[in-house]
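With one protein chain held back, the other chains of the complex are shown just where they sit.
Chains here go by letter, A, B and C, matching the order in which they are written, and residues are numbered from 1 within each.
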């Protein structure tokens, strides 16, 4: 059994990670680290887990975590993550970081968009971007994985095949995305302007032009396009607990049809052996409800002939394929398990 | 007092029209016509109106309606509308049609998108498109007004000023829009795929490339641009009762900045004397909750410099500024009242 | 015109009060007092009011408020209310207090349930409980009105007629009530356990046995029963913005039928000339949506014969009939206006 610890266990992603691990046949939960809540039963912090797990959260040194664990999920931010990852890696523990710290090849990008210095630049060369649909082989060999952002996963899985198959132009890409509130975490939910009475029955754009997932989408799509790609990314809040819907727009390459778009998506993911991407026949079938609590990402595309615009739709659960489920998928690959273990036939 | 009748009084828009008229100081409700529910108290059909109005719905001939009314709202579809409007107009009654029948200058456009013959082509020359922010003087003189679609109002009020002020390119316009369920009416809500359990916690695109509001948006923007404009319009369902959020994308004209976009919007609506359009400083402030149940449309825009894309946001209540409120605004103009009478200081 | 000021203008109730006053033909807004937000445009604090009102919130002494106002709504809590009301009353200004400070005849009840000393005991003898359906004549003559709690209004309007008409036993009364989140105000919404992700798709009881509205319900029903009445009151949170649904249970007096319950309710409110209480034929028709944003309270009752239990249902909008609308109704009565002025034919 692989011993797995979570640093930052008491948040929304933590709950989903614990649930994922509890049902995984080859993993056992080692330490649940939560400095601010140490000593409390995790099921008191996360009441849906009552009866499922008896563990108590702990405050533990990097060495203690390393000794107890084969794999560690780090679900903290910035300097708190930088403080623990080097020691874990040095001790030979595999690390999957849920935050943004190890997603960028170029630390300057992190520093520009996250507004803080990158404190582990020497680890970046060996860090692998944890999007299995693009980097499966690298992930299998990785010691340190940067787990992708939720919006990024949704947008990249929809656009990558169309770029790779040369079906859309790579300039002028527009990504309009809509996320439920769990995507933002508890801190965000606590701000005065994000209260229930302000969010329920409401919708609005936010972080227009400055959202941190922008450069991450661009890094992924540039990798696929083999040239620099820029995107216009506009995230919105919608009154949902869970789920992201992405509607993207691109100009078609000459001769493209709706059928070719769908075929291209299917060919791409068939070659990639991607068990969690489902290509649907029409954009109208891509609906948040069909992916909520699962590790699937549903995608489709359509050419609007009269305006020669390609409309691309993508949906996933921000806490599962957008966070904890994808993290478990990465763990499976890093540990040599079947990629779908603990993720198919289940919801989280 | 102006005597106002409603043909098709028992639907969601009917409720909102009745509420609007009840609080209007210069209007009195004449006949509430509903063939399928004739003889029933309107407050039994629309329980929120209990105690507000004692009227009973009637089945009435065109002559009877004409004799009893100075203004008639028609809230029916297709042939039912075509059957009554000519008689009303001939009798000298002013008509405001909430449906799509009298919105298009060219009947061929109606026939192409609505898939049925236009039966009142001879009335189209004198019909006025009821968007007061663009056609106030024509509405004042009109006998027959085609009240705009809800998505169309949202998109046009946001894009028209930027086109008129030469701030955006008119090709490649993309309009991504999100509507609550009341926009679709009861028939739509009754379909198996539109049940509560399928819509709540859900989002998806629909009618991609074929929604009837597409040519209506194009007609309005072409008028402003003084040349043909085409748009890519993608509507979505969101789990809200009311409200439309539109996020649109356009390429900027040379030298444009975010400040110039906002200034252009403000200058345009200041010249138009538009009391119900509010230009906000930032896109992030445009939120459905701020316009729900009011006749306001909130808009803003921002240039994303790194991709040279303009992001435009607009929100309104689909039943008010998108239907009944705008209809009352048109009535005010057609009857020589203050444009805001019965609409400011109120919610509907 | 009556000059009306609001102390505590920037909250959810403040917004509703401002909206109510803007549409009132005999009221003008004098001062909007908000110490923590003084100097800011009220429409920046409450964006739905943009375009409706230009006023700036102020920090003002009691004397300044008294000089500028004929009527003052106080929407603060505890000591902040006690600090201003005596000066306003002394200056001859009419006061309608939205909080709990002047609702109880016996200050000991306030002190027991609100856990703080009552600082204006000498004003209680002349304070009138602002439930117009029970105390209309006293309110007309009042200088100081304690505006009822939202749950209390819902429960009392449903149970009072059945007690007054001797249709139910007064012991063993059970009041199960469900409120949307706006009832709790912004402070409550900001607590970690009340975030969107914790409330949406959720329901739970709270403050079981200790909610402050308990003694207020008991005071009202004891007045009607002319003897002490105790109630079991269990409030719940539901994922709604607005609205309270109360389901109450009582044992019938001998010979009671469902018909007699409805008749009794109708007779009672007919005698009371209560324009905002609607007695419906069946419990199943009492639905939150029918009263939301209006000043109506809908009620009904039914005898379940096989268990000899009376089921009573009541619904209202917590911000309107449960707060701001009722406050305006009280103002109408105190100022000699028609009770329904600014409240019928409108939503808030």
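Here is the rule we go by: contacts are C-beta pairs under 8 Å (C-beta built on N, C-alpha and C of every residue); 3 or more make two chains touch, one makes a residue touch a chain.
Note that the structure is a prediction, hence the values are computed from the model and not measured.
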item: Displayed chains contacted by the hidden chain, counting the whole assembly; value: A, B, C
item: Touch with the omitted chain, as defined above, among C:240, C:265 or C:320; value: C:240
item: Chain not shown: contacting residue from A:201, A:232, A:300 or A:313; value: A:201
item: Option from B:35, B:111 or B:241 whose C-beta touches the chain left out; value: B:241
item: Touching residues (missing chain, whole complex) on subunit C; value: 172, 174, 176, 178, 198, 201-209, 230-232, 234, 236, 238-243, 245, 247, 249, 282-289, 292, 302, 304-307, 309, 311, 313, 315
item: Touching residues on subunit A - with respect to the absent chain; value: 19, 22-23, 47-48, 50-52, 201, 275-276, 278, 280, 285, 287, 289-294, 296, 298, 344-348
item: Contact footprint on subunit B, counting only the chain that is left out; value: 12, 181-182, 186, 189-190, 192, 194-197, 199-201, 239-241
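Convention: only the chains that are shown with their structure count from here on.
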item: Rounded Å distance between subunit A and subunit B, as computed from the means of their C-alpha atoms; value: 39
item: CA centroid of subunit B to CA centroid of subunit C, Å; value: 36
item: Centroid distance [mean C-alpha coordinates] between subunit C and subunit A, Å; value: 47
item: Multi-partner residues of subunit C (at least 2 other chains); value: 201
